[in-house]
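All protein chains but one are shown in place.
By written order: A, B and C. Residues from 1 in each chain.
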Amino acid sequence: MSYVGLGDPGAPMALPAPLHGVVPPVCTPLGPHGEIDTASLTRLVHHLLDGGVHGLFALGSTSEAAYLTDAQRATALETVLEAADGRVPVLAGVIDTTTPRVLDHARTAAALGADALVATAPFYTRTHPREIAAHFRHLRTAVGLPLFAYDIPAAVHSKLSPSLVRELAGDDTLAGLKDSSGDEGSLRRLLTALGGRAARRTGPAPGFSVLTGSELTVDAALLAGADGVVPGLGNVDPAGYVRLFDAARAGDWERAAAEQERLVALFTMVDVGPEPEMGRSSSALGAFKAALHLLGVIDRGTTAVPQRPLSDDAVAEVGRRLTSAGLTPVR
Amino acid sequence: MSYVGLGDPGAPMALPAPLHGVVPPVCTPLGPHGEIDTASLTRLVHHLLDGGVHGLFALGSTSEAAYLTDAQRATALETVLEAADGRVPVLAGVIDTTTPRVLDHARTAAALGADALVATAPFYTRTHPREIAAHFRHLRTAVGLPLFAYDIPAAVHSKLSPSLVRELAGDDTLAGLKDSSGDEGSLRRLLTALGGRAARRTGPAPGFSVLTGSELTVDAALLAGADGVVPGLGNVDPAGYVRLFDAARAGDWERAAAEQERLVALFTMVDVGPEPEMGRSSSALGAFKAALHLLGVIDRGTTAVPQRPLSDDAVAEVGRRLTSAGLTPVR
Amino acid sequence: MSYVGLGDPGAPMALPAPLHGVVPPVCTPLGPHGEIDTASLTRLVHHLLDGGVHGLFALGSTSEAAYLTDAQRATALETVLEAADGRVPVLAGVIDTTTPRVLDHARTAAALGADALVATAPFYTRTHPREIAAHFRHLRTAVGLPLFAYDIPAAVHSKLSPSLVRELAGDDTLAGLKDSSGDEGSLRRLLTALGGRAARRTGPAPGFSVLTGSELTVDAALLAGADGVVPGLGNVDPAGYVRLFDAARAGDWERAAAEQERLVALFTMVDVGPEPEMGRSSSALGAFKAALHLLGVIDRGTTAVPQRPLSDDAVAEVGRRLTSAGLTPVR
Partner (left out) sequence: MSYVGLGDPGAPMALPAPLHGVVPPVCTPLGPHGEIDTASLTRLVHHLLDGGVHGLFALGSTSEAAYLTDAQRATALETVLEAADGRVPVLAGVIDTTTPRVLDHARTAAALGADALVATAPFYTRTHPREIAAHFRHLRTAVGLPLFAYDIPAAVHSKLSPSLVRELAGDDTLAGLKDSSGDEGSLRRLLTALGGRAARRTGPAPGFSVLTGSELTVDAALLAGADGVVPGLGNVDPAGYVRLFDAARAGDWERAAAEQERLVALFTMVDVGPEPEMGRSSSALGAFKAALHLLGVIDRGTTAVPQRPLSDDAVAEVGRRLTSAGLTPVR
């Protein structure tokens, strides 16, 4: 593949060490025929930057990366990079089954100018922990970009153990972790093993960044010493997550918890398309995109094939949840 | 069955509504032939009360209830009740496969004087959510004691959804929840649905108690509005969990988090008997009991058949973890 | 517990070595208040014996053992033993969480006169394979009855590996295996490791009995060298399974497969109570009992609490499936 016309992607940004703050996984708006709606995606990036986010994660699970062709992935990443215009670091997901395939995505992301890579453990295959370690080491060696491990057992059906992550943090294979495991006890064990709240920056991996992907327990993760959050719901309400992060950084845990609670209530939008009729994944992605459409950020709430769309009633319910949470639908 | 010689168990204590604080699942010390070591169990209860705990949970998973015969369960519960002597409420686990069998345990627990019951969803069988609801309603109707649901998917292989718990909280089937699911996002959704931090006591189930069984994220659960904790590790360091609870109640979240972190480091004792040699469950129970033995609380670290014992090296390592956490082995 | 009035249970029958043929897990008919309907259970045993079965398995999963109190289990086992009257061996399930609790059931079953025991791996707890081996060895040593391992991962959430079963077969811990794992490849590996079709009786465990619990692939299991079957559906159509077994023993595999196919069609009765409304387990047990009621064998199709009952429409559909398979409802 070549990227004629892209221009020089320039050197990647130096990431803050550790990367911290609110780094939403950017939704990928689609047009009527399933094509990337680059105008909407650009508006979405501006919406997120206006909300004060500290970084952007393109081509994550919430970006429907698993539904995008290679060409679409390149388009989406280019669009995010151009819209971000160097104001915050852009992390690129390189989601695929095993090392050789992930490497192809990693090289493309590097060529396009991504600032860091985010890779899961291998999936589809059954992979031994030593093979998972080798996977990350291969990626790190072959591509000269900071590498984040993406722990998402619901998708890849294996869990990165705290001891494995600590090993890969300690030898500079990994620049950070995006923990979407939902296993907060395991996260706490990792943070403690890395030195804990007091000694993380002088511990065995001082620049290592721990980001939670669990958007409902961000106050808790920050209290435990996590550096930031990658919230799918942050597409809809980036400013809310930034307020939550700022409160936590200021040590105002009561305010952080109150903000988190408002966001938990907002998150219930993911249930509007109930299970007998559609999958939980489609329901959540559909709700986020419906919300972005209702808020006037993107042109359509369309999700990728073969996901089922939300019903009109469900979309109306999403609108009511927005209003309840203090956001203002414009459609 | 009759319990001649028990004397009048007296009326159960009125539980605080909601039940709150530190409510450890009491380990069950065993003698050389696997019998209940009632003297050690009595000392353990005193150790817990001295630590300032707010209640006791007998016959839970950490109590090895699944390894105790009916006669042993009765002995253990009687011993805990006598040792507690009404100073704190005693909750009794009634762990069995389905409603009819659980009812037998519930009637025994009531006869012995337990103050409340703690029941899981049915297990071994595959049970529909409406059948799980019926299960709790049967238990509540048949036995006149407050009923706590025990959400422990690792053992029963189904999860109690926030909406199901809310339904059973709202119609007074349940007095509370012990959440050992490890799913902190789900817990947060439940707490928010019950009114959240500000409005729990005026919400749809004002006296409902939410206790986390996740001993590594207690600060987080309390920040989210949980009422208390049921920590297995609280057998070893009850005073530490009480300090954590008190810090949280005082709104000193930094202190709560620091205490939690010390307890997370202490908790690593559960890994001393590693997986190729023994199961995770045996390793954790063995470590807690070894620690209690090293601390001079109980006479032996023996776990029930068919669990494998910790090696001498592993026990020595437990001792080092105690010392690191500021506790003082006496053996 | 005592069993006054039981009379001398007599010595257990010597089991055939290996136990072979059709050994149905006997359903447990219930009365209007959930009590054991011993008259119906007696008729059911006669129905099975009239069908030509080679043994009876009381207190299995299909017997709703997980829903029966200890007293009910004793009543059910006594009734089956009395009704069988020594004409075929009676195996007794001893389903409970761990060794000490299983031992209590095993001693009761021995006292009541069971001819053999059937035990699962421990459940509710997480148990290491070496602990599972110790579990079976304890049971075998403590109770002087032949012991069958019951491999049912859907209920206990662990699988007995072929190598573990072979080990326990080879040292006479186990007299046989009831394989309800549904993992026919694993079963084939075990049978081959035991000597295969030609050399099973001169292999490492010559008297070891391998019974499949997978009622839809009995022809396949017998072709692979299994000794018999424990079919839940055999309650409804014992004669069908006996014909299948006889055809296989005669080497008439085409006839065996045709009979199996008729039984597969009959088995679809388990789907009449579909998943949005009730669990799969309730639906299957409800269908078997409804069929027995429609065939005039038992007085009521009632299943144990908290299972949901089949609707009238579902019961009518069960009747149609009976008729399609050549059986004759009398109600």
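Following the convention adopted for this analysis, contacts are C-beta pairs under 8 Å (C-beta built on N, C-alpha and C of every residue); 3 or more make two chains touch, one makes a residue touch a chain.
Note that the coordinates shown come from a computational prediction; the quantities given were computed from them, not determined experimentally.
Though it is not drawn, the left-out chain touches A, C in the full complex. In the complete assembly, the contact with the undisplayed chain comes from C:Ala257, out of C:Ala257, C:Val305 or C:Leu327. In the complete complex, the residue from A:Arg87, A:Arg101, A:Arg201 or A:Arg320 that touches the missing chain is A:Arg101.
The missing chain, though absent from the display, is touched by one residue of C:Arg188, C:Arg243, C:Lys289 or C:Arg308; that residue is C:Arg188. Contact residues of chain A toward the unshown chain are 34, 61, 66-70, 72, 95, 97-101, 103-104, 122-128, 130-132, 134-135, 138, 154-157, 275, 277-282, 304-308. In the full complex, the hidden chain is touched by chain C at residues 182-185, 188-189, 192, 196-198, 214-217, 219-221, 223-225, 251, 253-254, 257-258, 260-261, 264-265, 267-268.
Note that only the chains that are shown with their structure count from here on.
Closest chain to the protein centre (all Cα atoms averaged), using per-chain Cα means: B. Look at where the CA atoms of chain A average out and do the same for chain B: the two points lie 36 Å apart. Here the CA centre of chain A is 50 Å from the CA centre of chain C.
Across the assembly, chain B contributes no residue that touches 2 or more other chains.
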